[in-house]
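The other protein chains are all here in position, but one chain of the complex has been omitted.
Should a chain be cited, it is by its letter among A and B, assigned in written order, with residues numbered from 1 in that chain.
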Amino acid sequence: MERHVKLSRFTRAGSAVTVGVLALTLAACNPDAAEPGTETSESAAAELTGEFAGAGASSQESAMAAWTATFGAQHPDVTINYAADGSGAGREAITAGTVAWAGSDRALKDEEITETAEYCGPDGAWSLPVYVSPIAVAFNLPGVETLNLTPDTVAKIFAGTIKTWNDPAIAADNPDATLPTTAVVPVHRSDDSGTTENFTDYLAATAPDVWTWEPDGVFPEDIGGESAGQSSGVIGVVESTEGAVTYVDASKVGAGIGTAAIKVGEEFVAYTPEAAAAAVDASPLAEGRHEHDLSYEIDRTTTASGAYPIVLVSYALVCSNYSDEATGTFVKEFVGYIASAEGQEVSASEAGSAPISSDLQGKVAAALEAITVG
Amino acid sequence: MTTTDSPPAPAAVRPRQRRSGDTERGFSRVFRWISTGAGALLLGVLAAVALFLIVRAFPAFTAGAEQLHDAGKVPGSFGSLLGYVGPLVFGTLLASVLALVVATPISVGIALFISHYAPRRLASIIGYVVDLLAAIPSVVFGLWGVYVFSGLVGDLWVWFADVLNLILGANVEASPTGRSLATASLVLAVMILPIITAVSREVFLQTPKLHEEAALALGATRWEMIRTAVLPFGRSGVISAAMLGLGRALGETMAVLMILSPGLSYSFQIFDSGRHTTIAANIASRFPEANGLAIDVLIATGLALFVITLAVNMLARWIVARRKEFSGAN
Partner (left out) sequence: MSTSTAPTLDAVERTRALLVSVDPGRRRIDRIMTVLVYGAFALAMVPLISLLWTVIDSGRVRFTLEFLTSTMRGIYGGIDAGGVYHAMIGTLVITLLAAVISVPVGLLTAIYLVEYGRGPLARAVTFFVDVMTGIPSIVAGLFAFALFTLILGPTGARTGLVGAVALSVLMIPVVVRSCEEMLKLVPNELREASYALGVPKWLTIVRVVLRTSVAGLTTGVLLAVARVIGETAPLVITAGTTDSYNVNPFDGRMMTLPVYIYSQWRQGVVPCREGQADCLADINELRAWAAALLLILIVMGLNLIGRLVTRWFSPKLR
């Protein structure tokens, strides 16, 4: 899906309504945003104009909608189109140079960086983490709000070997919970997704005895079981089905749905934005990359206290060099805004992501600073 | 076409042909070329559909197993394109055949109701109402199937599976969500009702009045008249109507996509979710976020669907065409 924010020209009667709504919404999060007509004079600090395209991961889509709306309010002459065609399409687009930046649920591989050199300068494209989302293990059991689960138990649930909720494996870690005899209905994503890739990566790393499948964006189809497309699809099935359980971007978990605390080291950690950010900080950067490339290799088996290792890290792929000055300036400004404390706050409140740590914010800002233009 | 070995052109046409030759001068000739060209273009479009699908699908045919998995997004355990297309074709056929089995008797019933049971004034209104079903967009059927229908039948399937397991000792699994192939097939059945009904109705109305009256004169009841005069006459018509319905069901996308919980297996557990999907639904769900070889793989599955529906439709039309020649109808 593509998001447009264009506050400069209104040629249609219909858009007036949209603008009114937009202005109202923005007024809530940004006190500077006044009437559409008057805001141009005060907030257009940087003279950004033009139309810029991005493409890529659909995981960033709802955050991107909020980012483009708020950024657009500050820079009314900028039109931003983000096409959520999937991470693969995003990587392809930045390689071909058809977009200013791209969103991707994984960092570029070494050979992909080489391929981007043609459009992005000799250093190629950099992967900057801008969107961190904890992946919750969410279930529908009336009266049960949280469960302690070990990685092995989670793997058994999704491999289909645990059939009922009062299974001894679950009961052992939850002595206080009253577990029903309801059948376990595991629900997985039917589409190719970064969420599935990160989740299966976690299972393969932490429960190798149970989870014998390779990490992949497509859920192993020989397991079978209930499935649905998109995060909203799987959570929709869970909401309507008692006993259903799924892995889903935590932002989608609504009221009445329980979530699991996962065993990390010796303790059980519930997903929180802080715990997800902690897991990112506890992970090493990929080796042998440019100093400003911030590709994380998430350490799923981390034992760091309070870290929640089932996280999806989604990146902004930006060029290290932009031959077009306007595009380069825009990317510095826009991605800088996304990765700023303000931008991360917007996505946390509107898309439920986990704000990246201020340390990481600094690193992203430094990387953007190092982008050369012209 | 080799399939349409038609009789020699009717003699009645010949005078007009000669006349058209006489008056065809100047722009008339151009106009003939233009309209003939339009007809040829139509054949060209059909050929182009096949051609472009083959060209775009070609990389998927030649790609190795590793490539298919990494770039083509073919799930791990299917080593080859055929291994991937197999369960898709199976799911597509199973869903469509089930829909057909449900829809055909009901459609024949409705067609008979319109042609032989309902009062004449009412019949045309009823025909319009059934056409109304055909006018409803499939995405709306999908919406209804998801929010209304699957919830209703989900419990029914669970109960049904319990009964079957108890009585027959079978091992039928049912999903309480109702997002199973059985639900999707029922919605498909509703969607193909109008076309099967429309074609059957036309055929039943063509039954020679003399046959019907003869049957009644011999003391046949209304049903006996239908059984002995109408149904034998309309049999090939009903068969081709069913084939047309099958063709429609095979290619139906949105309702299946929205209702079915997809999976890829050769399974007859039609009440369980996550077992099947259809080619069309699989394409629609994966295509928007696919890139590179993954698109080629999806187009290759689309090519399989195209070939299957083409075969079914050609068979159906061939039966219709043959029937027309024999009965002298139309």
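Structural remarks
The criterion applied here is as follows: contacts are C-beta pairs under 8 Å (C-beta built on N, C-alpha and C of every residue); 3 or more make two chains touch, one makes a residue touch a chain.
Only a predicted model underlies this, so the values are computations on that prediction, with no experimental measurement involved.
Considering the intact complex, the chain excluded from display touches A, B. Contact with the omitted chain, checked across A:86, A:194, A:220 or A:233, is made by A:233. Residue-wise, the contact with the chain that is not shown comes from B:133, picked out of B:71, B:133, B:156 or B:214. Across B:150, B:185, B:207 or B:253, the residue that sits in touch with the chain not pictured is B:253. Seen across the whole complex, the unshown chain contacts chain A at 1-6, 12-15, 17-19, 21-22, 25, 28, 62, 65-66, 69, 72, 81, 83, 92-93, 96, 98, 229-233, 235-236, 239, 251-255, 350-352.
By the touch definition given at the top, chain B reaches the unshown chain through residues 1, 3-4, 6, 9, 13, 16-17, 19-20, 23-28, 30-32, 34-43, 45-46, 48-49, 52-53, 55-56, 105-110, 112-113, 117-118, 126, 129-133, 135-144, 146-149, 190, 193, 197, 219, 221-224, 226, 244, 247-248, 250-254, 257-258, 280, 283-284, 287-288, 291, 298-299, 302, 305-306, 309-310, 312-314, 316-317, 320-321.
Here, only the chains that are shown with their structure count from here on.
Note on chain placement: the centre of chain A and the centre of chain B lie 41 Å apart, centres being C-alpha means.
Partner chain A is touched in their complex by these residues of chain B: 73, 75-77, 151, 175-177, 179, 261-265, 273-275, 277, 285-286, 288-292, 294.
Put simply, chain A touches chain B in their complex at residues 58, 84-86, 88-89, 92, 185, 190-192, 213-214, 216-218, 220-222, 224-229, 237, 240-242, 244.
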